[in-house]
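First up is the structure itself, then whatever we jot down about it.
Shown here: the complex without one of its protein chains, the others still in place.
Let's look at chain A:
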Amino acid sequence: MSDVLVVSEHRRGELRDVSYEAITAGRELADARDGDLHVAVVGGDVGRFAEDLNRQGVDAVHAVSNGEEFDHNVYQSAVGALLEGTGAEAVVIPNSVNGLDYAPAVAEAHGYPLVTDAIGFEYDDGLTVTREMYGSKVETTVDVTGDQFVLTVRGGEWAPAEGVGDATVEPVEVDHPESGARVTGFEEVGGGDVDIADADVLVSVGRGIEEEENLELVEDLADALGATLSASRPIVDNGWLPKNRQVGQSGKVVTPDVYIAIGISGAVQHVAGMKGSDTIVAVNTDPNAPIFDIADYGIVGDLFDVVPELIDEFA
């Protein structure tokens, strides 16, 4: 028997959805290991968070009352203290920007193997994790030696835990070293004239467009369709379009009626921002591009051939 510790995530007063998904993954692991499921919430309004995290299947919520916002030193210390206090030997952490700011350090500090960005797992004699490689073109199974580990789980892969549990809520305060990384504030980026989240139809352009000059082509298509232009990250990184046009994990989440992805591979961080679109169309030269896995209509072809023809259709 061996317990599992899930560390929840919150930002600016809200628990993030992936926290509840991590609980589901953690419960599966705890069942397989015949152990209890502990959930930690670190900082902020821990009383309220603890109540929300008390979902079915949670045995204990540890409300660590240090600080307000994310601080990796506090998280690392909290996890260390809870591993010692609970005897848990498996840690589940969201595979988020903040998760990746402390999960590797936790694994390192405790000498636990680390597997990140899990999309599934099986647990028989030990843990076998399913994860992607090569830009989502393949999946792999990874065997982990031993039964201690840190696992980070991708958002949207497990159903959120529901219901109300009968967990005990344990208030905790941890000692932690003075932080050598101090958060001084937050900044919202990507504001401005257009909000791509309002558009009914998006023509979205990716690195397949190759050159800034070629953007005119997709602008013409957007005009012809009465659509709004959006983009994948590299287009914005290159400064070809402003940040408020970026779709994805670090840009905007959009749910238009129609999303037309042109020369976009469909990386997980991009898909996170558009998979909720009603109809997804993809134009890509690579038949194995992962964007086709979530598309409703696909054209395997060269955008420089297809897009001009499509503009003509609507001219």
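Please note the rule applied: a contact is a pair of C-beta atoms (placed from the backbone, for glycine too) under 8 Å apart; a residue touches a chain by one contact, two chains touch by 3 or more; residues count from 1.
The rule is simple: contacts and distances are computed from a predicted model.
Visitor: Between "Electron transfer flavoprotein alpha/beta-subunit", "Sulfur carrier protein ThiS", "DNA primase large subunit PriL" or "Exosome complex component Csl4", choose the name on the UniProt record of the chain that's been left out.
Guide: "Electron transfer flavoprotein alpha/beta-subunit"
Visitor: Out of A:A90, A:L114 or A:A167, which touches the unshown chain?
Guide: The missing chain is touched by A:L114.
Visitor: Considering the complete complex, identify which of A:E84, A:D143 or A:E162 is in touch with the unshown chain.
Guide: Final answer for the missing-chain contact: A:D143.
Visitor: Considering the whole complex rather than only what is displayed, give the residues of chain A touching the chain that is not shown.
Guide: That gives, for chain A, the contact residues 11, 70, 72, 76, 95-98, 100-105, 107-109, 111, 113-117, 128, 131-146, 180-190, 201, 224-227, 233-234, 236-239, 243, 249-253, 257-258, 279, 281-282, 285-288, 292-302, 305-306, 309-310, 312-314.
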